[in-house]
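Notes for the one structure printed next.
Only a single protein chain was left out; the remaining protein chains are all shown in position.
Coming up: chain A.
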Amino acid sequence: MADVTVGIVVFPGSNCDHDTEYAVASFPGAKPVMLWHNDHDLKGCDAVILPGGFSYGDYLRCGSIARFSPLMREVIDFAGKGRPVLGICNGFQVLVECGLLEGALIRNAGRKFVSRQTTISVANNTTIFTDRYEKGEVLRVPVAHGEGNYIASPETIESLESNGQVAFRYTDAGGNATEEANFNGSMNNIAGIVNRQGNVLGLMPHPERASEALLGSEDGRRLFESLFAHLGGA
């Protein structure tokens, strides 16, 4: 079994970088390496993760400065070659800012930062990030963000839906995409999407915070497992 090297980007202001490193390191065969925003070197990694946090302080629009960092040019090239890129929370915001994913993430409908456990369901289990889940399976994965309200033009939403690019939705415990479950106001209860090629995933919930029973949920583990298995590891 080959080792999988997972690059984790460290922007100034990233604050889930070490959490992600800790979660990745818990998988046998997966090796995290930290990638500095100011470098041009992806250190030969097999996949890139953009972690949560407040890159460059996010005093402007979230992720809007990070997209210009030297390393992001490499990440965009990497994604363009069909290599896997995963953006979690702030990482998702960076991915939509740099155009690797469609749409935008605006302020939560309630205008407040929301930190809590949520339930999301797997809308597409045929991607490289989700194929270890059942379709429609309900997962417990926490969120913590102020700007996670996903919006896009009606045409984009339509094409995301028809191409199966919606990976996760906010649902109730029974898997129903209710308004109550959609705490941040996202269109179509969207919690995570992939690009058309399926090699870039962005999601607002934090799978690295749901990777240990001790912390209340292990439901995020199979996201990493799916990816690492696809890369020939674990």
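Convention: a contact is a pair of C-beta atoms (placed from the backbone, for glycine too) under 8 Å apart; a residue touches a chain by one contact, two chains touch by 3 or more; residues count from 1.
The rule is short, and it goes like this: contacts and distances are computed from a predicted model.
Engineer: Hey, which one's the missing chain according to UniProt: "Multisubunit Na+/H+ antiporter MnhC subunit", "ABC transporter ATP-binding protein", "Phosphoribosylformylglycinamidine synthase subunit PurL" or "Signal recognition particle receptor FtsY"?
Structural biologist: "Phosphoribosylformylglycinamidine synthase subunit PurL"
Engineer: Among A:Arg67, A:Arg132, A:His206 or A:Arg222, which residue is in touch with the absent chain?
Structural biologist: A:His206
Engineer: Considering the complete complex, identify which of A:Gly7, A:Gly103 or A:Pro142 is in touch with the unshown chain.
Structural biologist: Touches the omitted chain: A:Pro142.
Engineer: State which residues belonging to chain A touch the missing partner chain.
Structural biologist: Given the touch definition above, chain A has residues 12-13, 15-16, 18-19, 22-23, 52-54, 56-59, 112-117, 142, 144, 146, 206, 208-209, 211-212, 214-216 touching the missing chain.
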